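Comments concern the structure below.
With one protein chain held back, the other chains of the complex are shown just where they sit.
We call the chains A and B, going by the order they appear; numbering starts again at 1 in every chain.
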Amino acid sequence: MSEPVNIRHIAPGTKIALADGALAEIVSNPADGVWVFARYLSSPGDPSRVGGEEMIFAQDIVAIRE
Amino acid sequence: MATAGISGYRPGLVDLKAGQISREIFVNDEIYQEELERLFARAWLFVGHESQIPNSGDYFVSGMGEESVILCRDRTGEVHVFLNSCRHRGMKVCRYDEGSTPVFTCPYHGWSYGTDGKLVGVPYFREAYHEKLDKSRWSLVEVPKLCCYKGTVWACWDPEAPSFFEYLGDFVRYLDLTLDGWDGSEGGTEILGGIQKWRIPCNWKFPAENFCGDSYHNISHRSVDLVGIGPSGSGRRDMQERLMARRLQVSFYERGHQTGVYLFPGNRLTPPSYQHSPIVAEYFAHCEAERHRRRGAWGRLIGSPGEIFPNTALHPRQPRTIAAWHPRGTHQTEVWRWYLVDKAAPSEVKDFLRDYYIRYSGPAGMTEQDDMENWNYAHAASRGTIARRYPYSYEQGMGFEIENYESEGLPVPGTVMDITEAKSSEHNLRNLYRRWAEFMEAESWDELATWRRNGEAMPARAAELKPQAHHPGRCRVVCPSQSV
Partner (left out) sequence: MATARISGYRPGLVDLATGQISREIFVNDEIYREELERIFARSWLFVGHESQIPNPGDFFVSSMGEESVILCRDRAGQVHVFLNSCRHRGMKVCRYDEGNAAVLTCPYHGWSYSTDGKLAGVPYFREAYQGTLDRSAWGLVEVAQSRCYKGSVWATWDPTAPPFLEYLGDFLPYIDLTLDAWDGSDGGTEILCGIQKWRVPCNWKFPAENFSGDAYHNISHRSVDLVGIGPSGSGRRDMPELNMARKLHIAFPERGHQTTSYLLPKDAAPPSAYQHSSVVSDYFRECEEARREKRGDWGRMIALVGEIFPNTAYLARQPRTLAAWHPRGAHETEVWRWFLVDKSAPAEVKDFLRDYYIRYSGPAGMTEQDDMENWNYAHAASCGTIARRYPYSYEQGLGTEVENYEWEGFRVPGTVCDLTQAKSSEHNLRNLYRRWAEFMEADSWDELMSWRRPARAEAAE
């Protein structure tokens, strides 16, 4: 786990790296600093998640990738 | 006066099989009244620290449950805890926070007591009492059981209660993580500065469950993490630990105590900390090396928040603090928070820590404020006519407890939940409420001291770990017929 990432204003379309090694793209952001809606682009730990949209918890986001 | 016993705490109100607890227990006035009798009048409670009363005549006014008590040191150097209430007509015999005095004099009619509690001054003893009053029967009410351990002072109103060490059982090793110096020296801590006291409009069990191991609520503190509340700058205060250690929750089922701990691999020193201050960082690094040298494998463990049943919270690391959640009615808690530093630390270290502690904890502390916001409204919701019909959820991690947890040859005492991958569990919270329900249902300490049924008067490990000779953990009882 790295430094906390402030997720409140990440725009849709931004890519985020997750704690389990996955990469996802923001679909929508409720701006509560706790959750974002994102689609999995890659998921080495569980490939079945690719393409699926999920709620991602702030503490599971390790970095923003442009 | 005995209140009608409420039966059926389990499973009706506290259903540990389903992991659900009724909101009633936080808001019901009858239950609260029972708690005063069944919990606070029978359990061991934290009263203060010997460093607050170093000299004869020194006193510190504290609380046990709802009641005011005086922690003081008499002329011979003995420590006492008295009910702060004149035997004549009840007025407080001490109305100050702390100080030093040869006698405690009641302002109402002038009865006066020595620091050993004896009634010494009675106005008009000859004229009005005709010398008939038997002064020896009218001393201040004293706790029947008292224990000083590594500076901390504990007391209990119930003469039938087990000794403090038996009460703690194997948990004593975890209490040591708060009380020993950073370098592992036994009891090498002292109280820093004043005691913070403030009230929160919530039931005392909200903070109690939070500190016993609410590993789930870090999102509440996200804003302070984002601004870098940790003493090493950016990120969580315990970021380093999380990166490299196993994160465990440890419960003691029969005792009702619990804590979180970080368990480092055998070959790793504790990560650097206090990077904002080179003096503190150096002191810390030196202490860590010392600690590992002294403690061996046990040095791999560092503590995180924990709770001694029912209402004493421990924060062993950053910040290092002990808190008591005093009940002030069903709907209010009065928090008293003590801060600890190493006795032998340089003054720059103590200064740094004082600033850090105030920034973090207490009514103006940035992190503590997040918690109080939650408890305030959680309690308000628990009172709602509709809301209280719906139980709270405590099912996280049920069924994943481990007895005899061991890591690289180091056994970890207690029933363990390894949350390194799980991130969180409510194991420790369930433990708190299991013990709570036991106390509320039990008629006597015989029923509560279940470990004695196996024939052990004191668990083996606790017996091994009795304080070393150079740091005697004096446990004194006022009623000599009771054995320690």
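Just so we're on the same page, a residue touches a chain if its C-beta (ideal position, glycine included) is under 8 Å from a C-beta of that chain, and two chains touch if they have at least 3 such contacts.
Here the structure is a predicted model, which means the values were calculated and not measured.
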*Determine which one of B:Q52, B:T152 or B:Q396 touches the chain that has been left out.*
B:Q396
*With respect to the chain omitted from the figure, which of B:A378, B:I402 or B:A442 is a touching residue?*
B:A378
_For chain A, residues in touch with the removed chain_ = 28, 30, 32, 34-35, 37, 55, 57-59
*chain B residues that touch the omitted chain in the full complex*: 23-24, 28, 214, 216-217, 219-220, 370, 373-374, 377-387, 390, 392-393, 395-397, 400, 419, 421-425
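The rule is short, and it goes like this: only the chains that are shown with their structure count from here on.
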_Quick check: how many Å separate the C-alpha centres of chain A and chain B?_
40
_chain B contact footprint on chain A (complex, rising order)_ = 1-4, 6, 33-34, 57-59
_Of all residues in chain B, those that touch chain A in their complex_ = 218-219, 222-223, 225-226, 234-236, 239, 242-243
